Structures are given as C-alpha cells and as structure tokens.
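All protein chains but one are shown in place.
The letters A and B name the chains in turn, as written, and every chain counts its residues from 1.
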Amino acid sequence: MTRGMTQETSALPEPHEQVDTRREVIALADNIAIQKDVRPSGRRGEHLPPIICAEKFSLYYGRKVGVRNITMDIQPCCVTAIIGPSGCGKSTFLRSINRMNDLIPHVRTEGLLTVNGVDVNDKRVNLVNLRQQVGMVFQKPNPFPKSVYDNVAYGPRLQGVRWRPVLNELVEQSLRDAALWDEVKDDLHKSALSLSGGQQQRLCLARALATKPKVLLMDEPCSAIDPIATGKIEDLIDQLCDRYTIVIVTHNMQQAARVSEHTAFFCLGDLIEFGPTETLFTNPSEKATEDYITGRFG
Amino acid sequence: MNTQPSLSEADRTPEPGAYARTRFRGLVRLGDPLFYGLTLGCAALIIVVTGWLVSQLYIHSAEARHELGWRFLISQNWDPVAGDFGALPFIFGTLVTSVVALLMAAPLGVGTAIFLAEMTPRRLSSFLAFLVDLLAAVPSVIYGLLGIFLLVPLLSSTVVPAMQKVVGFLPIFSGSFFGVSLFSASLVLVIMVVPFIVSISREVLLAVPVEQREASFALGSTHWETVWKVVLPCARRGIYASVFLALARALGETMAVTMVIGNNPQITKSLLAPGYTIAAVVANEFTEATGDLYLSALIELGLVLFGITFVINGLARLLILATGKGLYHHG
Partner (left out) sequence: MANLIRRRMTNAVMFSMTLICAISVIGVLFFILGYLFWNGGRYLNWDFFTKLPAPVGESGGGMANAIVGSAKLLLLATLIGAPIGLLGGIYLAEFGGRTFPFVVRYVADLLNGVPSIIVGIFAYTVVVLKVRHFSAWAGGFALGIMMIPIALRSTEEFLRQVPRNLREGALALGATRSQMILTVVVPAAMRGILSGLMLDIARVAGETAPLLFTSFGNRFWSEGFNKPTASLPVMIFTYAIGPYEDWHRQAWAAGFVLLAMVLMFNITSRLLMSWRRSR
C-alpha cells in the first residue's frame, strides 16, 4: 500500500480538444424542452483508470445512515456531478473523499473508497497529504480574514514553500486559473473580506488550486452567490476540467447538465443511478431518477 | 483562453521548496500532539494552581488550627501579645459591612438597571452602561483615597450629625462617630459593588423576551406594572445572581475598607463605631506579625475568608446555571 498520495496517475491525459458544436437537450417537464448545453459524454479521460473508486461504501452517523452501499467510479479529468434532494447524502459522500467527515463525532464507515488506488480510510493514510491532493470548495465562501495573497498562499506555506518568488508565482497562477487575477492584481494585500460574494468564492477556488490538487471537490459552490457569479464559476469549471478531476455536488439540475460529463443521482443515502449526463437526463433508467428530474418530487 | 501546461508539465518542474517541504512536514507531524499536550497542560495548570493555593492556606494555618482549635471561630479576643487569637470580630466586621452595603447597593443597582434597560434608548443605554463599567474598573485603593479624604470628613461634618438627629435613637446609629467606622466602610463598598449589579442586571433585563412585555402591554398595564410584574420576575434569578456576586466581591474587598474602617477588632451594635474585617487585618498586620502563631492565625483568617467567598460564589454560580444562561462577565 503506498503511503499518502505519492502515486502518479499512470497515463497522461491529452491536451484539451476544442469542441465545435454543442448539442442541447434537457427535458424539465413533460411539455417543455429547454435548450441547454450538455457536455457530450465520453470525450475525455474515459480511457484512463478511474481516479476515485467507491465500492459498497457506506457511512453512518451513529445509527443514522449517511450514505449506503455506494459503488461508483469517477474518471479523471472529467466533471462528475452529484444531484439529489436535500439530505440524500451527496455532501456526505463528497466529504468522505477528503475525510472531512472526520470532524463529525460518531462517524463510522464501511466498504472501500479509494483515491488513486489508496483507501482513504486506511489508518496509515496521511490526512495532510490527502487533503492537499484533494481540494475542496465549500458552499458558503469561507476566505480567511487575511489578505488575498495570504489566503492563496496558505496551502503552499503549509507545504513548506517559503521562497517569495515561488509563492508569488503560485499565487498569480492560481488566481489566473480562478479568473480572479485581473480583479485583484492591483492590490493583493487587501483583505479578502472586502471582495464580493462571487469573488470570495473564486478566491476560495484559487486557494484550493494553489496546493496543486489532483481532484477538486465542490460542495454546492454556487448556492450562496448570485447568478452572474455562478456563470463565471461554471465557465471556470469548464476551463479547469482539463487538468483537474472535478466532482461537484449541486441541487441545481440545469447546472449539473451544463457542466458535467457524468452525473450521479442520490436519494435518501442510496446511489440510484450513475451514468453519462446526457443519458441520465434524457433517458434515465430508473423511475426515481426520472421523477426527480421532471420535478415530480424533490 | 490560453493553453495551460498540462498536468504532467506542472508536476515535472520541481519547486525549490520541495526539500523543505518534506523536512517541514516531519516537524509538523510532531506538532499536533505537542500542541495538544501544551494546551491541555495549561488548562490543567489552573486546577493545579487553585488546588495548590487552597493547600498552602491549609498547611500554613496548621499551627493556629492546632493551637486554637474551633475556639478560633467564636472567640472575640484578638491579642497578639498574649498569643490569643479570635476570629469573630473580623467575621462580624466582614459580614456586617458587606451585608449593609448590599442592602443599600441592591435597590440602587437594580433601580439604575431598570432605568437603563427600560427608559433609555438602546444606544444611550449602552453608553451609560459603559460608563458604569468604568466605575467598576476604578482600583480599590483609589476608592480608599476618596474615602479617607472626602467621604469620612463629609460624614463626620454633615451627614452623620444630621442622621443622628433623625434616627439616632436606633441602636445601630448610636454612639459617637469619629469618621472611620463600619458605616463608612459600608458606604464605600456600596459605590464599589453597584456597578456589578447594574451591569449584570441590565443585561438580564434586556434579555427578557419582547413577547412577554408585549403581552403585558396588550393587557393594558402601565410600563411600571409590566416591569414589576412581568420583566422583573422573569429576570429574578439573574438579578439574585448579580447580588450574590456583588456580595462575594464586597466580602473580599481589602484596600478601600482598610482605609476607612478604623481598624478596631470589636463587635459593636452601632454601625458608627470602628470595626475590622478579615481582609483589613491581614493587610495591616501581615508584615508586622511577630511569631509563627501570629502569622498562622492570619493565614487561618484568610482560609476562613476563602471559605466564605467560596460558598457565596458557588451559590451565585448555581443560580446562574439554574437560569440556563451563561452570565460570564469580564471583571
């Protein structure tokens, strides 16, 4: 068993190919077909081994079930969305990937959940390493009450990077990747709390990117910010998915349809259906999925 | 959109800090248990120090306790020369000054708190409460200074003669007045503890839910009736707690009392006579104590005072716990 996350993915993904046309379909209700962007499935990363594997993975809070018997594989350099009604375990599953559920008392797991082949719940796993390789953006933007620079540099500093030129470059690169650089480059030392909600969320994204993770977990990243900022974040996801594996939890189905290649539908702690986004939204195999998508419940 | 370097390139370029990273991480892995132990140790240290304090009081009062036994607590005789020590005059003085002070301070404090909570707009109320808190911040020795040079002359020249004309027939106001007395000490204590009562009571009054007041008003009561019949009963426990805390504070008060009480270990029926408190005698005589028994007796007095304040504080905390509110207040 390799310790921590030092194992590389075995093959290198090809650089991003431009897609000329985007077909659009999603059925919201029986009679209305709204034209939306849908990512064609299976374009990238499918020929690579999955980066995150869950095999009959369950999590319990004491007696209560968080998630139950989840079996799914997440492909690298893809965007995977997790949808479902409130309380169905989507956030729980997401947080299990980087062991954030450890913060909750009386948590118990069963089954296997691996990232890059390493079981995250193995006692020998170095949590610090894991969390640097698997970054997270939270629902409510949570920048530290420090400057923009210090926020982004926080992760690298934890890793021991001290040399200023390297830090400067890392900070700039991360802020560019998060499409925030132009807005803050004039004053990197102003307080992060003086940014708007959408900017703060992008700052949190930059902060997560600064540790150069392989996987980016996003827990309803747009639910606390306005629609225009939401659009910016979705564009970012689009740009970032070449280099990062992104798993996004969202209760906004249209968003899931727009940004992701694979979608998982959770309900009451169970994984009901998992498949290519296009298929799940146009031709779901489970009735429950269809009911949810068409708004009959949830 | 720029073409970004792919995953592989970014990983191939080693960072200058790479070596520092692994070495640093090794240190950091030690960090967590070390930090936990350090903070745990400090938290535990508080328990240790307090226990140590009590044990030191106990140990160093041993000589007096063995020599004098329970007689210590009921004897009125304080005679260092003869080696006979009795705590009763000091316990008497401590209790009397504090209780009399509280009898005056409680209505004054609660009245002020009612005024600040009910009659003033919120911003003015906060500002005035802040001023009252400043009163609480004034050091004890300064109250003593004002006591000696202002209060005592004022009392002996104007106030007490006037008082004695009116209520001089009462035994507690009988006898001649020389300025320094139990009464003067009580008055100084009143000024010192009122701020505590005011600030805690005001908070408790403000915490009474607005729905309660609305219900009372809706039934046609006057403002005062609402306060007296609804708000005060609701805030009762918190106000009692504040009074207990003020009492505990008054019992332990040293400097201001020492400077105006007259330093006479006697039990009198008149408040106008000089007296002595435990804290005052320790302050005055500790450095003059000749002989181990004398010192030990003083320390035993300290132990008694500790016991009294411990009980009163405990009662106050119990009251606070019973209200379900955390009434922790700085200072």
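In this text, a residue touches a chain if its C-beta (ideal position, glycine included) is under 8 Å from a C-beta of that chain, and two chains touch if they have at least 3 such contacts.
None of these values were measured; they are calculated from a predicted model.
When the omitted chain is restored, the residue from B:Val243, B:Leu272, B:Ile299 or B:Leu319 that touches it is B:Ile299.
Here one chain is not drawn; of B:Cys42, B:Val166 or B:Val210, the residue touching it is B:Cys42.
Only one of B:Met119, B:Leu219 or B:Ala322 touches the absent chain when the whole complex is considered: B:Met119. Among B:Val230, B:Met255 or B:Leu319, only B:Met255 touches the chain left out of the display.
Across the interface with the omitted chain, subunit A contributes residues 98, 100, 103, 127-132, 135-136, 138, 140, 142-146, 154-155, 158-159, 191, 193, 204, 207-208, 211.
Touching the omitted chain from subunit B are residues 28-29, 31-32, 34-36, 38-47, 49-50, 52-53, 56-57, 59-60, 107-109, 111-112, 114-116, 118-119, 128, 130-135, 137-142, 144-146, 148-150, 191, 194-195, 198, 222-225, 228, 248, 251-255, 258-259, 279, 282-283, 286-287, 299, 302, 305-306, 309-310, 313, 317, 328, 330-331.
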